[in-house]
Every structure is written in structure tokens, then in C-alpha cells.
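Every protein chain but one is kept in place in this view of the complex.
This part shows chain A:
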Amino acid sequence: MSPADPELLLRELDGWDRALCRRELPCVLPRLLSMYQNSDDWSERIRVLRVLTEMFLPHISLSELEETFFSKVLPKAIQLFDDLLYELSSQAQGLTSQNAELYKAVRDVLQTMVQLLETLTGCVRHICTLKETVPLESIRTLPSSILYVIKNTFMHCKDSESLYSGCLHLISDLLQSLFKEAYSLQKQLMELLDMISMESASAEDSIVDMVSVIDTVLGICSVISNMDHALHANTWKFIIKQSLKHHSLLQSHLKHKDILSGLCKDTLFSFHSCLQLAEQMKLSGTQASTDHKLFQKTVKLCRFFANSLVHYTKEFIPFLSDSCYQLHQLYLQIYSKFPPSMYAPVISEAHRDEIARVFLVALDPLIHQLLPFRPFLELVLSEKLDLSPELHLPQCLLLVTIMNKLRAQPEDVQALWTIRSQFSEEVSRLSLFSALFLSFQQCSGELSLPVCLPGVMGDGQAEVPVTLYHHVCVHLCAFIASTPPSHFPQLERALLDAVLGSSMITSLLAMDSWCFLARYGTADLCAHHVFVIAHLIQSCPGECYQLSVLGVLLRRMLFLMAPDQQVEFTQKFPPRETENLSLWQHVSLKALTPDLRKQVAHQLCVVGLAQCRQWLSSGCTLGELQPVNVALSILLTVCSSAGDALEAGPQVAVLEVVSQLWALLQVKQVSSQPCLQQTLCLLLPLLEFFIQRVDPQLITQVFTVQASLHELTPPDHVRLAALDLLSSMGKVVIPKEIQGQVIPKLACLFASLLADRTWLVYQHALEAFTQFAEATSHEDVVPLCLNCEETKDKVVCFLAKTRQGEETAEARAERVKWEKAACSAHALKKNTDGEWGSTAEPSAKRACHSPSEEQYKSALDTAEGALDAVKLLLQKGPAPAWLAVKLEALQTAITLLRSSVQ
């Protein structure tokens, strides 16, 4: 019955029925196996393999399946597969349409590969049909080998385009079927693996197997990532399902980092393809239905990835400490490419909403889960988190969303986030408040654009978009409103640090939140804060930027104080003592109740006048001028904010002191001594306050000094101070006898200021001049001031409210990005070498250390490299539609750069 010759055996076996096969199994099987082992003819091997799998495999019992069948058959099959593959890759280069036999050989090889895959699929399908549960050990080698085959097939299909270069079309049909076969094989295997159980005791090596299975499937995922969406999604679904199914067993062995990074990469990839599709549709303008359907499919894929990501992190959160970085970057990358970020592509409203509605909503729970996770928060709040510019806004928005979510969290989680890391061994991290202020400061570009975000859903009103500042301020205050008492110290420190920070807009935000805190908290708390700030102001040795910022904060807080505590404030810092003057100069008396205001105004006036008179009578040396400046600013505060609580008597006395002081000012000294310049800048507004009652002789003096001073081009703050007085001159009827002297000086002052090279001074000059021109009764002066043609038409178009230098949206975005870099560099420079209290004159005069040549060279090389790459791409294929627009934006950026270089 068993003829020696294999050929005969095979032909004989064809006729056997099932019962015969089972009976003959023990004897026939070894012979077939040996025949299979040592035959080297591919087709014969395949035939033997098929016979084995179709006729004899069903009869092998599950228990000895592994040793009797798989351990012997599979290695050979893999080896066969490798040979075929090797054959293919070697012949592929030479394949051309001419030599038919090579072409036929390649086709044969492909054919055999397809058959091999079919048999393997049959084999796997058979095991699936077994009724009882299949333990992993019983099919230990099957999954790994099958996966090996699948992976390499897919790899082959993927680079077939480069492999077969020209004549892919000849064998594309076979490749197609090969791909399909691999596809079904993988599906079958996945189905099988779903069914197997791993609870058996000797789980150790099966765990290792399963982990390796998941790992190879992960590899497959990255191979097929852009070949077939459905397969890709199913593979991922398989990975997630398997790791979750055997959660307890596998959790410590799984390579979470790779899985997560794969997921993140794919999520980001599909998100970018969504954006590209949307952008193309927007640019091409046509709403091609195919594009739209593809777009919707990709968005659904994104959602799938987001869901699986969220699901995976929820299950394996304890093990994900080292992949927090990827999750954080993923979140930031996504939001940096999504409107309203400046770096987002231009897409239509509908698409944007669809992406938000479908994808971002699915992504949101990710943050919710990561809140209690310490490594994540240490990463987000770390001090040394330096992000590229486009990630600043997403980081800020992330912190705001974290704040919103934290409010619903238990107190210990809130403590994690808000308490700064005290213990040394912990990773140094900021409190949530300071982190928000820091990241807010970095968004200076987005703030000046301004970037608009959807507003808070008011009850009943339509949702109006709000600026970034408004958005952050509202959510920060809401978070402050819900801070538990235990976190309050952190809040205070963060607020004070932010107020004293280098960026004006951040200190503004801190001030607004502090005022909200003052209004929302108790009166004693507000008073306590005011006393601390006042104490700080008093103990600061000299004038500096932070001191004036604190002054503004004090001024605002005083408005919010309770009257009885305001009285306490005046008792604690009595206006009578001279050392309190430096404090009271910052306070606006409007904040005080009328009676208190009268008292304080009166006392301040007396002390201020005494100080000035004492200096006047004691030899007017420059050394003691500083207290006089303080006294003058006190008088200025009293005059401007006391309203009618200040009777006429003291006002006349103040005017008299002002005129005495003015008489002493000497141009040469003023232009050289910063201290005197400060006095001048205080005298001018005081004069402006009394402008109606200043006697003519003093006005002439003022204008002579001003005119000659401005010839020496004083520093910008002195020029600025002159403007207030000039604009108030509109209200004054200049008496005849001094018109001859004053009018020409007034005109030339205005002319020089209207031609100022610092644009801020020039703008304030414009504003002052328009106020003056509208109010003045001396119409003839107005043309005198506009001596040259250019200033004339500038003033005219300012009056007509038309603006030159209108810039397009793209140019504006480009400029803002470019300026953002300058701003952050400046902030860095301020913090590092702390040259805060730099001397009065602008730092431009000092040679700021210009960046070295190689920095320029390297930047330009990269730019050239990029341009060459684009040139190459253009030769290769048709350029995408949006390329022209991008080039045009680059063009404007280059012109801007060139104009700033000349």
C-alpha cells in the first residue's frame, strides 16, 4: 500500500476518504513528513503540504498537534517562503517586458507563494474550526511563523513598486492576489488568536509568546500604515483587544512604550492626512464628494485611533510613565495644527467643526485620565520644558483645560497639581499657576495677533469668540474661585511672581486675577494683600520697572478696599511722614471715601509742599533732588485724583512751588542729568493741571526751556512728557504780550515731535496735536506746526482715520511669528543677566551683543537647502495647489527681512 515513489503515493492518497485517512494517519504521516522535508522541488512541496493540511491535519488531536505537525512542517514552510522571496527579489531587477521566460519564472514564483499562503490560511482556518478552546501552548510556533510570513509579504508588496521598477504592471495582478491572500491569512490568524485562552498554569512561556505576537503585529502595523485603512484599523483593534483581554497576565511584559508610540504616530499621521485633505478641498474650492467621503473616512479613522489610545491608557496607566512624553507631544502637535493656532493650515469652517466634533472630543478624555498620573504632571509642569514656538499656544490651552478639569477632581489630585515641588528628590516642577503664567508669557505672538477662541457659553446669549487673553483670564479666575484654602499660598506666590515678571501682558493678567481675587475673597484678605504690597513698595530702594508695576497693582487694589480698612491703611502708612511719600505717590485718591480723601489730600499737600520748599531754600543741590521728585509726584497724584477735595488755596500754593522749581531748570543740566529729567517730567503734567491759571511769564519760561531742550533731542520719555502739556495748551488763550514768543516755540516743538523717529512718540505726538488743534482758539498756529508736506498729509489721514501700511493676514501672521522670537529672546535676556535696572537711556544705544556670523550662515544654509528640496520636488511631479500661496508668504517674509537689514 505504500509505494516508495512519492509521486505514486500522492496520486494514491488523492483517492482516500476521511475515514481511510484517519486510519492510515499514523503510518502515512511520517512518510509524508519525511517526503516533505527532503524534497526540494517547490511545487511538490506545496502539494505535499496541501495534502497534509487538508487531509491529515484535521485528524491530529489537539494535544500532540504541536510536536507531531507544526514543529516539523512550519520551519520548512518558512524556509520555502524565504527561498521564494529571495528568488523573487533576485529576479525582479532583471525583469523586463522583453525576456518572457524570466517573466514567466517570476510569475511562477509568485504563484507558488500565493499557494503557500493559501495552504497556511487553510491550516489556520482548520484550527479555528476546532470546537474546544485552544490553549496557546498547543499551537506555540504557529502564530510567530505565520506572522513572519505575513509581515514579509506585506513588506514585499509595499516595496514592490521600487523592486519591480518599470514593469510592475506585468505582475500587478499576482501581487494583488498575494496581498489579498496575506490579508485573509492575517484575518484568520487574528480570529484564531481571539479564541485561544491563556489561563493555564504553565503560562510563563505562553506569555512570552503572546508578547512577541503582539510585538510582531505592531511591526506589521507600521508596515501597512498607509496601504489599507481598514486592515490597519483592524490590526490595531486586534492589538488593543489582545492586550486588554489578557490584561492581568501581560501587563508587566508588554512593551507599552512601543505600542503607545505606534498609536500616537498613527493618530498624528491620520490627523495630518485629514488636515491635508481639508486644506486641498479648501484651496481647490470644489466640494468634490469623493474628497469629502475620503475626508470623513479619515476623520473616523482618527476617532478610532483616539478611542483606542484613550482606552489603552485607561487600562495600563501605571505602566505608561515613560510614554507620557509622547502623549504630551501628541496633544500639543495636534492642537498646534488645529485652528485657532497660527501654524494651522487654512481649512473651511465645516471641516474644522467636523474634526473638532468627531476627533478632538474623542481625544479629550485622555487628559482626564492622565490628571492623577504623577509622571504626566511632572512632565507638563517641569521648569525646563522648552517647546518649539508653535507648541506654546497648545501648551497654554492644555493648562487651561487641565484647570477646568481639575475643579471636578478630588482635593489630593488638585494638591498634586497646584503645590510646587518642595522635596528635593522630586523632579523640580512649577505650580499650575506659575506654569500657566509662564506659558501665557510665551504666547506673546498669539496674543498680539490676537488669536480668538470660542467664548464661554453664556445662558441664552449667542456664543461670541473671545480673545486668548479673555479666555485665559476667565478660566484662571474660575479656577482661583474654586481653590481650596490649603492651596492659597501657592496662588499668592504665583500671582506675585507673575506681577513682577518681565512680560507686561503677563503682569496685566496677574493683576486682573488678583483684583478678581480681592473682589471675590474677604475684605480682610484684600486689606492684608494691600498692606503686604505697600510694605514691598516702601522697602524697594529705588525706582525700577517692577516698582511701578506694583504701584499700578496697589492703585487698583485700593479701589477694592473696604472704607474702614482704607482708614486703617492711612493710619498704618500716615501720609504725614515723608518716608511714606514714596508709597502714596502710587495711590489714586479717587479710591478713598470723600472725607478720608480730603484728609489725605490735605496732609499730602502739606508734606509735599514742605519738602519742595525745604529743598528750594536749602541750596537746591542735585544730591537731594530725588526726594523732591517724590514730593512732586505726590503733588501730581493729589492734584489729578483728589478732584474738588483739594481746595483752591493749596492749588495756588502748588502752582507757586512749581513755578519756583521751573525757574531753576537749566537746559544744559537737564539734558545731562537723568534726575533732573525726572523732575521735568513731573513738572510738565503739574503745569498741565494748572494750565488755565499759569501766568504768562511762566509759560514763556516753560516754552523757552522746552524749545532749547528739544534741540538737544532729549530721551524719549522726556519728549513724551512734553506732549501732554502741548495738547493741553489748546484750552489756553495765550495773552497777546507773550504770543510773539510762545507761538513760534510751540509750533517748532510740535513740528519736531511730529517728525520724531520713534514711532510711539510720533503717534502720541499725532494724538496730542489733534487734541490741540481741535481745542485751540489760535487757529493760525495749526498750519505753523505742519511745516513740511509729509507731516501734513500724515496728520490729515490720521484725522480721516485712514491707516497706511495695511498688511494682509498672512503677512501679519508671518510678522507676528517673527516678532514672537524677538520677544521671547528679550524675556530670556532679561531673566538671565537680569539687567533690569539698566540705566535710563534706551539699551539700543549700548552695543547689544549682535548674534555671531556663523549663526547667520547656518540659518541661511538651512533655508537654501529647503528651497533646493522644493525645486527637486517640482521637477518630479505636479506641485500641490497650496504651494504658490506658501511661496508668496515666504516672499513677503524675505522682503521684510531684507528691508530690516538695510
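The rule is simple: a contact is a pair of C-beta atoms (placed from the backbone, for glycine too) under 8 Å apart; a residue touches a chain by one contact, two chains touch by 3 or more; residues count from 1.
By definition in this document, contacts and distances are computed from a predicted model.
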Legend entry - Complex member absent from the view - protein name from UniProt, among "DNA primase large subunit", "Fidgetin-like protein 1", "Peptide chain release factor 1" or "Trafficking protein particle complex subunit": "Fidgetin-like protein 1"
Inset, instruction - Would you indicate which residue among A:R107, A:K314 or A:R815 is in contact with the undisplayed chain? - result: A:R815
Legend entry - Residue touching the undisplayed chain, where the options are A:Q98, A:S388, A:Q692 or A:Q875: A:Q692
Inset, instruction - Would you mind spotting which of A:S34, A:S252, A:Q666 or A:Q855 touches the chain that isn't drawn? - result: A:Q666
Legend entry - Omitted-chain contact residue, chosen from A:E67, A:D173, A:D194 or A:D524: A:D524
Inset, instruction - Using the touch definition up top, pick the residue from A:L371, A:V474 or A:L890 that touches the left-out chain. - result: A:V474
Inset, instruction - Kindly state which of the options A:Q111, A:S640, A:Q739 or A:N787 is in contact with the chain not pictured. - result: A:S640
